[in-house]
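Below: the structure, in structure tokens.
Only one protein chain is missing from this complex, and each of the others stays in its spot.
What follows is subunit A.
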């Protein structure tokens, strides 16, 4: 198979990101010369342990956490499962969980299968979102109860980029002695986070969403939180996660955390400006297109637009012809037969949900790329609409 690499316009960074070149070079020695096991007694292995320590400190610094509060995992999904299942074991008599209707499958589907996993019946409250994808804190407050074991709410939505008021929601949980977990996979590196000032007990992040490689994640556990490991085994990660450490990727993640901390301002100025240019341009040049998600309470890199009367997969494949990479919430791209649960929860009409396209940018995008996409998109949508039996005409 020939691989496509040149001239790719990559605007699918909420799916995964390019591994930063400085991350790769930081990792290389641990894939070649320094292959020792960090748990070994000899210097050769022990020095690798030092690299883990440095990486842990770098991750902690990005989050405003202490290094002891950082546990390395294999991915965001593992972190999510660990946090939620740990909370349920900490409070075996509590059988209520609060989450949202727009969570990533890592949390959504875990909640769906909890009863089978734990052998207990759980009550799950899935908070509604309004048409802009925002939560109602009154509904949240009313749902918090003595029986609630944990609240799990994503920091920012992967499909729309909508940001939830995590500081306030965590405080409300803390006031009632309820554990709070946030899946911050999309938020970390894009918006500032300072866990020292927050009542968040657990936070999940994933390396490959912030220019580190795939296969490494982090679970932050606030000091003093009762914790039960998900993977028991060796004494790695101070007994919190058995299994020999994915050293090179952890080192890479540490370096990526330095990078995103340094680029945080750029992300929120230049990248945001590019996103806004793309968004405003598309909404202006393509009739019957609409923005999904709150206009301002949103990640600086994400833009989700629905093109009415056309279907997402068809749009993506036309974009693919020009090497433009993005995602869609349409049914045909999801592997299921129904469009995105996020857009449906927001009440986006079917005419629009099937034709949604998510553009997610990164620091590697350029203005030329935005111009290129703005040049190509109107004709793509127009040609598909001419083919659509529902298109009422311009």
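Operating definition for what follows: contacts are C-beta pairs under 8 Å (C-beta built on N, C-alpha and C of every residue); 3 or more make two chains touch, one makes a residue touch a chain; residues count from 1.
Here, contacts and distances are computed from a predicted model.
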Expected UniProt protein name for the omitted chain (select from "ABC transporter permease", "Diaminopimelate decarboxylase", "Cytochrome B6" or "Nitrogen fixation protein NifU") would be "Nitrogen fixation protein NifU"
Per the whole complex, from A:183, A:245 or A:311 the residue touching the absent chain is A:311
Per the whole complex, from A:38, A:217 or A:339 the residue touching the absent chain is A:339
Where subunit A meets the chain that is not shown, the residues are 309-314, 317-318, 321, 330-333, 335-339, 350-351, 354, 386-390
